[in-house]
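For this view, one protein chain was removed and the others were kept in their places.
Then we have chain A:
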Amino acid sequence: MQQITMGQAVRQALAEEMQRDPNVFLAGEGIGVGIHESPVMPTFGLLREFGPDRVKDTPVSEAAIAGLAVGASVLGLRPVVEVMFNPFFTLASDQIVNHAAKLRYLSGGKSSFPMVVRVKTGAGFGAGCQHSHNLEAWAAHCPGLKVVMPGTAADAKGLLKSAIRDDNPVVFIEDMGLYFFPTPVPEGEYTIPIGVADIKRPGRDVTVVTWSKMLGVAFKAAAILSKEGIEVEILDLRTLLPLDKEAIITSLKKTGRLVILHEATRTGGFGGEIAALAVDEAFSYLKAPVKRVTGPDIPVPFSPPLEQFYIPDEHQLVEAVKSVVL
């Protein structure tokens, strides 16, 4: 199996889909010629490989970039556009929230919008709160969208290929913290279905539901807890919308305990939705209160100790797990 980073896995998915389907094109700020040229970045070298007709460097115009995708997709192209950082989603959001998500419904099912909006996210880069802000819950609050947030390079590749082939608009959120560390990725052609969660580590005692970069934190905590005889089951959602409710409930039937872990801030975070699901549909299996480990309700701070304080870590998770087990 090849060892590549998530950035490289995304790049492979883009290149393979562009080779497979001439209707796939890319657009975004600095995706062809960018200010950061690195082989681990997801669009590295694609301009050279596919040319300027299919790899469009755009002006700094997020609304127009997102609208480009909406309009191009209704005529049958399969745009993959990039929003450079998650906070800039706000600038593109009218097109994504009011148009991409709703126009099929408004057409009475006559039109479809097969587009992907790739969004880079994640704290930990000393970039401050206008570059780091996980807004996945916003997107997940919009019926008509699908929201994918992979936690491994292998998942990112298979899920992005599915997203490009999906006839619905997909918001595909990549944590940049995963761009730099090689992990195993299968060789050759494969896809991973959207809307299917994955048990990344089976365990009998507590279910930890998480996604994206926090998967790594969950693994660190699981290792610590295992030494103390507590076996954590790590359920990686991978897709927030549509939510794989079945997978969550099945895991809760086994463990009876739930801790939710996400980097985004707590209030109104997607963790609340998972907790509500557990109470609504798996209450009789629960042996303990549901806990959340999340970013605190503050903007992502700049200074390194402050930023580290913001990002949830394995010690917080260990504490939360123990609080429901012991």
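In this text, contacts are C-beta pairs under 8 Å (C-beta built on N, C-alpha and C of every residue); 3 or more make two chains touch, one makes a residue touch a chain; residues count from 1.
Following the convention adopted for this analysis, contacts and distances are computed from a predicted model.
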Under which of the names "PLD nuclease N-terminal domain-containing protein", "ABC-type xenobiotic transporter", "Acetoin:2,6-dichlorophenolindophenol oxidoreductase subunit alpha" or "LrgB family protein" is the non-displayed chain listed in UniProt?
-> "Acetoin:2,6-dichlorophenolindophenol oxidoreductase subunit alpha"
Where the complex has a chain not shown, which of A:Met18, A:Ala66, A:Leu237 or A:Val293 is the residue touching it?
-> A:Ala66
For the chain left off this view, which of A:Tyr105, A:Phe180 or A:Phe309 is in contact with it?
-> A:Tyr105
Of A:Gly126, A:Pro143 or A:Pro186, the residue touching the omitted chain is A:Pro143
Logged for chain A, residues touching the omitted partner chain are 25, 53, 56, 58-59, 61-64, 66-77, 79, 94-95, 98-99, 103-112, 143-144, 146, 166-168
